[in-house]
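Here's a structure for you.
With one protein chain withheld, the remaining protein chains of the complex are depicted in position.
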Amino acid sequence: MSQLEGQVRIPSGCAVSAMISRDGRRMNGESIIESMIPMHDRSNGLGGGFAAYGIYPEYKDFFALHIFFNSRQCQSECMTLLKEYFEIVQDEHIKVRKLPQITDEPIIRRVFVSPMQSVLRHLQIDEKELVVRIVNRINAQLEGSYVFSCGKNMGAFKAVGFPEDVGRYYRLEEYEAYCWTAHGRYPTNTPGWWGGAHPFCMLDYSIVHNGEISSYDANRRFIEMYGYKCTLQTDTEVITYIADYLLRRQGLTLEETASVIAAPFWSTIDAKPEAEKQTLTYLRNAFPSLLVTGPFSIILGFEGGLMALNDRLKLRSMVVGEQGDMVYIASEEAAIRVMAPDITNIWSPAGGEPVIVKVKEGAF
Amino acid sequence: MKRIYVKEEWCLGCHLCEYNCAFANSGLTDMVKALRDKPIYPRIQVETDENGVTYAVSCRHCTDPICVKSCIAGALSKKDGVIEIDHSKCVGCLTCVLVCPYGAVVEDGSGVAQKCELCMKNSCGAPACVKGCPNGAIVYEERQAVPASD
Amino acid sequence: MKHYVIIGNGVAAAGCIEGIRSVDTESSITVISAEQHPVYCRPLISYYLEQKTDPERMNYRTPTFYADHGVTVLYGKTAEKIDAGTRQVTLNTGETLPFDALCNATGSAPFVPPMKGLETVREQFTFMTLDDALSLEKAVTPESKVLIIGAGLIGLKCAEGLHDRVREITVCDLAPRVLSSILDETCAAMMQKHLEANGIEFLLGNSAKEFKGNTAIMQNGDKVDFDVLVLAVGVRPNTALIKNAGGDVNRGIRVDAACRTSLPEIYAAGDCTEYRDISADTDKIMALMPNAYMQGHTAGVNMAGGEAVFDQAIPMNSIGFFGLHCHTAGSQPEGCEMYEEADEKHIKRLFVKDDKLTGFMLIGHMHRTGIYTALIRNQTPLSTVDFARLKLEPQLAAMGSAYRSKVLKGVV
Partner (left out) sequence: MNFYPEFEVERNDSRCIRCRVCERQCANEVHWFDADGKVMLSDESKCVNCQRCVTLCPTRALKIVKSDCRLRENANYSDQTIKEIYRQAETGGVLLSSMGNPNPLPVYWDKILINASQVTNPPIDPLREPMETRVFLGKKPKHIRRNADGTLDTKLAPQLTLSMPVMFSAMSYGSISYNAHASLARAATALGIYYNTGEGGLHEDFYQYGKNTIVQVASGRFGVHKDYLEAGAAIEIKMGQGAKPGIGGHLPGTKAVGDVSKTRMIPEGSDAISPAPHHDIYSIEDLRQLVYSLKEATEYRLPVIVKVAAVHNIAAIASGIARSGADIIAIDGFRGGTGAAPTRIRDNVGIPIELALAAVDKRLRDEGIRNNVSIVCGGSIRSAADVVKAIALGADACYIATAACLAMGCHLCRSCHTGKCNWGIATQRPDLVKRLNPDIGSERLINLMNAWRHEIKELMGGMGINSIEALRGNRLMLRGVGLTGKELEILGISHAGE
């Protein structure tokens, strides 16, 4: 039997796509699913997935855990653990549409939870940190249980299959989100595993990624010093943790985070005005192990926005389109043209230059 | 112009410059054939001072060369700063040896004068002593007329 | 645009041309050349006889020398008169040449003492010019018996030159030793021995007093038969032009370190002059080629308005016979001390006075002797150098590290 993610590191090629309304308008998943069709050949049917922001307004104060279980036994073991730390607000099946293209389904549950205040006080941590710890624990230690989404008012939907099939399988046309990201996967040597599909999420951070980063083990071994466990051995996973570490735990801005992950070359930094040079030098000096090298184009989703980023040599394609309050990002222009057929403003951001889109304050 | 200068602090007194000079000007392609079982008549001389400091002396290519002025045969001349000797004109009077204040013109073993011509006329193309010096004690470079303290 | 006139076409004249042109590349230069040859160096004529050179290679400069330096040469003409007042030269052809500055480089001429019956000798030659050598060459056969009067530099070089062309050579001289002008007794004896070993016969302290056809009658009464006679008794400077123009002339034309004569804008250089020997601190005729060139060059620079002096003149000679070489320089003043090294094949005699090297005689080993010459020329106080080492071998090592640095690390 071939090894799965987590047992071995599997390189893969990919397609990414995203759409976001800066006005915070919520749109169903039809369009984002369609956008993946012209990029069909960038995936090989071994993984597809979506992240959607703003989909659970009625549960927006609770962490929405999306979980795969291999069996009822795993499920009950996991729920027992969760109940030690959280109040379970809602525990339900995620509705799916049976399709011949999607097989070998695990049990897929959605659990809205609220951390117990007593636990937070006892551990002297905030609720996000608790979620991170428990999710890491489940994913690392509870075999057969895998939390693949754990943010508030957002959720990831992923499976083994082509992305357009995965979208229909999860009935995404029934969800409404102000921001959608999507991913189609082309792993090179695996039968594919549901958990290994993208997006990879941590709290409200979700990452869809196309690339194979060469700095992987340097990043992984560093980030694991800070309580993260890279159980999947995927780029997306480590990049998500890096984003979480820099944004949430270190409090860097998105731009600063981009300057760590896709740091400008020294030749560029050395030519900058003194203040900027100092800042950029500081960031590279302070977080050298979080520089990500090798090809990547990532879309980092978070509550209220997204950031798209290419590796500093731009070794992977990524185009951005803008129309009205909408911003579209995809591996290929064709995908954008599906979402916005009469779009005119399309460009290709430079390597290492982050594209940051934020929804108007209060609109999500 | 480029001349040969000496960095005596790096001279090891190994005398290889003398052998490389003799070989370069032998017209032969094999050093063994050129120099084995023969006395050598190099155009560069290693000296040792009272403190054991060694250094190689060769033609300074003076700006005002007394050897050229003294040559009875007109065999010595200065071309582009290089003091050359026309062996076909030299009759071996050795007046140049008598006048060179640095002892840089010497007899070649057969009775005529010879001196460093910066290996311009042999197949070496650049001074063999410089090339062969194992410690950079002889250099071939441009220097200003004011004595450099190096 | 000035007019420079040089009388004579020897090495001093060549030096003068090059000296003028180092300052003034425009003005005209006219050379009055009695000889029909472009400049050559007279000492080469013995090497010509030896076949170590030929008239073409004897040329002191390239074939285009005069053209390159913008010089007009009047071959076969001589100057008859210099008018210092009107600044013009009258030639033997009657032409006159005006000049702004003139260099008298007339050299010297063989001195032939009056000897009874000399006119009866059919094959008699002096040995100064290329034409002398060419005539002599024609006159001798492998069977010739040659008598040379004079065992000085000219006589002996002539002997060496003729050595392979004739059957027998005898050299006589009134002086008791060979090369008496440059060598002392000991050195002369070594040189004589070497010459004799090469088949030259000597009659010293004894000269011809009378000739009867091909027989010389010596002062001691001996008779010497010969086929060819070479007269090499000595030379005399050609001073007449300057003397007649009213210039200061002693045995030679008196010149200062700038090579000026006592006449305005008239310079003199070479064998015709008398100038300061710094090694002996006296004025002398030093008929030496290197000095002639340097005087000529000095005169040329000054004629053209530059400034030059030649104030380091010393007598010096590099001469060799049949592979035995000899270097001498400077003088041996009264009361000097002598350092000596000698063995069968070599002699080194260094003369020291008042903390200075004043002269040397070296026979046999000629390695780097210029270092000694420079000590004399520069009048280097010997207390400032390591003379003990220098005595053993000429070497920069004994000259102090400052001097060495200057020489080996800088441009000199």
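Chains here go by letter, A, B and C, matching the order in which they are written, and residues are numbered from 1 within each.
As a working rule, contacts are C-beta pairs under 8 Å (C-beta built on N, C-alpha and C of every residue); 3 or more make two chains touch, one makes a residue touch a chain.
Since the model is a prediction, treat every value here as computed from it, not as a measurement.
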Contacts of the unshown chain among the visible ones are A, B
If the hidden chain were put back, which of A:Glu87, A:Glu174 or A:Asp217 would touch it? A:Asp217
Contacting the left-out chain in the complete assembly, out of A:Leu65, A:Val111 or A:Leu283: A:Leu283
If the hidden chain were put back, which of B:Leu12, B:Leu28 or B:Ala126 would touch it? B:Leu12
From A:Ser35, A:Thr181 or A:Thr293, the answer for touching the chain not displayed is A:Thr293
What is the set of chain A residues that contact the non-displayed chain in the whole complex? 9, 11-13, 188, 211-212, 214-219, 221-222, 224-226, 250-252, 256, 263, 265-267, 275, 278-279, 281-289, 291-295, 312-313, 315
Touching the unshown chain, chain B contributes residues 7, 9-16, 18-20, 23, 31-32, 35-36, 52, 132, 134-137
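Following the convention adopted for this analysis, only the chains that are shown with their structure count from here on.
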Cα centroid separation between chain A and chain C, in whole Å? 103
Nearest whole angstrom, what separates the Cα centre of chain A from the Cα centre of chain B? 77
Which residues of chain B touch chain C in their complex? 3, 5-8, 45, 47-50, 53, 55, 57, 60, 62-63, 66, 69-70, 72-74, 88-89, 91-107, 111, 143-150
Please name which positions on chain C make contact with chain B in the complex. 11, 15, 41, 43-44, 47, 52-53, 57-61, 289-290, 293-294, 297, 316-320, 323, 325, 327, 329, 366-371, 373-374, 377-378, 386, 389, 394-398, 401, 404-412
